[in-house]
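All protein chains but one are shown in place.
A, B, C, D and E label the chains in the order they appear, each numbered from 1.
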Amino acid sequence: MVSIIPEITRESVVYLIKEGKRADGRAFDEYREVSLETGVINKAEGSAKVKLGNTQLVVGAKTQIAEPFSDTPKMGVLMTNSELLPMAAPNFEPGPPDENSVELSRVTDRCIREGKVVDLEKLCIIEGKKVWMIFLDIHVLDYDGNLQDAAVLGAVAALMNTKVPTATVENDEVILDHEKMIPLPFNEKALMCTFAKIGDELVLDPSLEEEEIMDARISIGMRADGSICAMQKGGKKPITRDEILKAVNIAKNKTEELRKYLE
Amino acid sequence: MVSIIPEITRESVVYLIKEGKRADGRAFDEYREVSLETGVINKAEGSAKVKLGNTQLVVGAKTQIAEPFSDTPKMGVLMTNSELLPMAAPNFEPGPPDENSVELSRVTDRCIREGKVVDLEKLCIIEGKKVWMIFLDIHVLDYDGNLQDAAVLGAVAALMNTKVPTATVENDEVILDHEKMIPLPFNEKALMCTFAKIGDELVLDPSLEEEEIMDARISIGMRADGSICAMQKGGKKPITRDEILKAVNIAKNKTEELRKYLE
Amino acid sequence: MVSIIPEITRESVVYLIKEGKRADGRAFDEYREVSLETGVINKAEGSAKVKLGNTQLVVGAKTQIAEPFSDTPKMGVLMTNSELLPMAAPNFEPGPPDENSVELSRVTDRCIREGKVVDLEKLCIIEGKKVWMIFLDIHVLDYDGNLQDAAVLGAVAALMNTKVPTATVENDEVILDHEKMIPLPFNEKALMCTFAKIGDELVLDPSLEEEEIMDARISIGMRADGSICAMQKGGKKPITRDEILKAVNIAKNKTEELRKYLE
Amino acid sequence: MIKITVESDLSTGTETSARADGRAFNELRPLKISAGVLERADGSAYLEMGGNKVLVAVYGPRELHIRHMMQPDKAVLRCRYNMAPFSVDDRKRPGPDRRSVEISKITSEALTPAVFLEKFPRSTIDVFIEVLEAEGGTRCAGITAASVALADAGIPMRDIVVACAAGKSNGQVVMDLSEAEDKEGEADLPIAMMPRTGEITLLQMDGHLTGEEFERAIDLAVEGCMKISEEQKKAIKERYGD
Amino acid sequence: MIKITVESDLSTGTETSARADGRAFNELRPLKISAGVLERADGSAYLEMGGNKVLVAVYGPRELHIRHMMQPDKAVLRCRYNMAPFSVDDRKRPGPDRRSVEISKITSEALTPAVFLEKFPRSTIDVFIEVLEAEGGTRCAGITAASVALADAGIPMRDIVVACAAGKSNGQVVMDLSEAEDKEGEADLPIAMMPRTGEITLLQMDGHLTGEEFERAIDLAVEGCMKISEEQKKAIKERYGD
Partner (left out) sequence: MIKITVESDLSTGTETSARADGRAFNELRPLKISAGVLERADGSAYLEMGGNKVLVAVYGPRELHIRHMMQPDKAVLRCRYNMAPFSVDDRKRPGPDRRSVEISKITSEALTPAVFLEKFPRSTIDVFIEVLEAEGGTRCAGITAASVALADAGIPMRDIVVACAAGKSNGQVVMDLSEAEDKEGEADLPIAMMPRTGEITLLQMDGHLTGEEFERAIDLAVEGCMKISEEQKKAIKERYGD
């Protein structure tokens, strides 16, 4: 997964940023073109396809009835998984998820879980015995930077798109009515904004080229009311307190902007 | 698993074939010496040892009571597994089954399953709850070419050799009578014939030397009535429609020939 | 795991031994300083920390209620596991247990099991259904030779330190009273002594330096009455019958000596 | 030589209504192929056929890092057939299973004869097939799309390999089984071929066919291949012009 | 620049009694750090903080055998965060899980900025963090101990990285959440920083914080870091004298 960036690329990107410009002409706080399509996989109970510039991924939601975890007997189960498919980049390898893939799915999971996107308590059918279990699979098809924001947007959209059969309980048995499909109990459209720190600047929605030379990365998950539900700093260089607060500030408008694609 | 064949070997084998001859003197449609012995492993419920020339393998059948698959609640379960043991050839590695081993077991499984060798429906004890599960393990001991035909022959022989205790149901519990052992419900002696395409010729039961230089491989699974139950083309070169039809034709007599070892 | 020992080290150690001396000044039948502390991990139901010279390990016991094995329906279950942590030596690798780790845990398990350290039959709660299961995890922190004796000492100490809640059965359900914690049913303080064969001598409690150049290794597990419960020969050179009998003889006093740390 | 004029021999004019989805015995499901759909891959293609959605990326020729797989005189063509967890009714656990290992192997063998591997010694050409949604016949769909992705990557080829299955369903030999027909059907026979020479590069069969039925099925599969081959050419032309 | 004089701004004098363990809102759990506790490792440290018991070993700089990870111009700093099976209430299966893979990654990123890696091209510095007992805040405890172990190994560093969490529990923003506070609490915000410059090398958050609460929490976490930093220095001084 090591990718060698020519020093000259690094220098030119950094130089541009210093000049207030980005290689693709965007403003520092501008997303690339966003495209969101839902219901793209008929066999999934919910699905969404996201394009962020050339970055492309599909999120599929599969539901099944399962036992709840013993420490949360009244709550449905959400499992978030991601695969950085070898098709998506020349340096992605087949095999079990590496640390980048694990981080992507865990941060997505935290944003959705802590942002209370779905009301997991309403997914309980029989306390301690039967709950809905939702598998969210993030399938990365084309990698051109900023998977994190695309993954959260796709995950929220797929959950909004998901329908399950009505479940009723008779004599301790669960009866599913596939004629009456109902949407998941939906709470919040928590979304995530990611910035790359390059030199002294923060740039939103880093492209692959920017990610490869960035100093640090900060992702901010926000609810519609502007409260924070998740954050993750990445990268091998530090970031300052003031940069973090600045990123939080920008994220308010930018998650709002992304949220419009969910309408 | 790459094995380098000296160009000279290749040329001499191909040359001989062109002349209508094989290195070991066989006719194009002639099997090597076949030896079949059953009941060779006392701890297995059924077993068979097959030699095809120097190729040697043991098939063991183990039975146990298990739950059926949810989509086939009335059918017993057959699981076919094979191991290309590192003892069998200098280039076989220990570890989980590689693609050759997976192909061997899956094609064997298809021939037996689609050839209805065992009546799996009669292996149901309590619908949806308890059925007989048969594990067929193909243990390859010495590899000198054409594992496929040896594996199917051994698998069918092991199944014919298998005995299970009589199972009766009382109050929803299964009672096994180990005094009354009965054979599996046996339907069909479906067997398989494999040809190597070398130049413009098809040769039956390829030896290792022939396999290593062959263009393509075609395996044909047949019931006693001459109908086809399974086929698999292998190898990195193509084969023609007419060659396939010719192979099917020859296979009729040749599976019949093999079938005599099962009497 | 290959570690290259300079020939000069080997020669000097062997030379010293021939002269009746050891590099650290110990007698041939002398242990390094032993330190044993129990109850070191509050979240474990039992625990012990052992130092044998610079060798250092922690053993933790976790208990849970589980089903017994089908062939021993009246017996509790003991599972012994060890990890040679990469922190413990520069040549230890992360990953699943290698053959040295497997041998360490299996020999420890045999000494404890065959030495009847814990009365597993008294750990049965409902025959065939519910028994206590004890996980013993040997966590090797610092490796300076003779893990085996340290592991057995730590394992026995951790088991003596383990408390489980009182379990009573009402209407086929197990009720645990965490107010009434009781020790495990303890039988025997079986312990182990390990010798390295270097040249014609046996030295007790080999240091890492001695292990690296030893010819063979012999570990002897003994009960308090001097009867033998487990043995294991290691190393790539042979040992004689008389050396084995001599080791057994010395082990009587030396396991007795170690046993005092358990009081 | 394959004769493609089988249609008139087989069609009796009565079988057409017998299929659940109303197709004629020798009718393909609706098919759509696009080339060049991914940015990072050297070549790519997307295919929809009935309910199947398959995406293929090609990387290479590129350096092969696994020494024992390296061929001194040619490239290795490696395939990875993978199903998305959400592509099937019951979620599939990620990672290869025995079925996908076998399909990956035979897909590689199906494509290999068409590629001029000898032009790229010591290297690899990697074909990644992702089944995003599965509805019967995904191995053929994968091969068909992979050939287009190889062409999109500019890999020199003798021919564009194409794949299609025939089978037996409701007692009738039919082209391109749907998922429902495959599950309930009596036999399935997927093939891959090089249309120029008619040579067959993949062939599998399971089920129950007489010799005569088998011959009809293989000819029907070939016919399907020839139709799909036209769609492949269109997709490539659309991407690159003539 | 971080101002460390936050205490007087935040403290209202009423919150101190609200925590289950009786701590003030800006009070750390009892803390103990020792350096040089292992024989074989090049550097080591042991830390107890509340009910946490964490042991860290450092090996290196040493040769890196995995070629594709090697950096021609600097060392790689690898971390392995691991929990002992007996460190938690329900026995943990040995081996890495997704949580420990993520923590290992961010721990490595938290320590990397402080180490002069460019002094050791083509080599590796390996940090092994063993959680022997866990009671909330083990990732911070691991980073804090790892820095001391790196110093003990004589690895040249710009600064001694230190970590501490703040969070929200019972409606109150507090320093250094215990396990109980973390489980029941509304938010957790672990950070790591370099005390000399105030730069932040790790930051994670989950839960629910308003912008204003977030700002208070980050400042409280920084305050915790500064306190712990003193203990790190003492431990190193104790081991080596001044």
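In this section, contacts are C-beta pairs under 8 Å (C-beta built on N, C-alpha and C of every residue); 3 or more make two chains touch, one makes a residue touch a chain.
It should be emphasised that the depicted structure is a prediction, and the values quoted were computed from it without experimental measurement.
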*Omitted chain - touching chains that are shown*: B, C
*Would you mind spotting which of B:Arg22, B:His139 or B:Lys197 touches the chain that isn't drawn?*
B:His139
_Where the unshown chain meets chain C, residue by residue_ = 2, 97, 99-100, 102-103, 105-106, 110, 113-114, 218, 223, 226-241, 244-245, 248-249, 252
*Determine and list the chain B residues touching the chain excluded from the picture.*
41-44, 47, 54, 56, 58, 60-62, 64, 81, 83, 85-90, 94, 96, 135, 137, 139, 141-144
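The rule is simple: only the chains that are shown with their structure count from here on.
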*Give the touching-connected groups of chains that are left after chain D is excluded, with no other chain moved.*
A, C, E | B
*Chains in simultaneous contact with chain C and chain E*: none
*Of the pairs given as B-D, A-D or A-E, which one copies C-E, with over half of its contacts the same by residue number?*
A-D
_Just the number, please: Cα centre separation of chain A and chain E in whole Å._
27
_Graph class of chain-chain contacts, one of line, ring, star, complete, other_ = line
_Touching pairs among all chains present in the structure_ = A-D, A-E, B-D, C-E
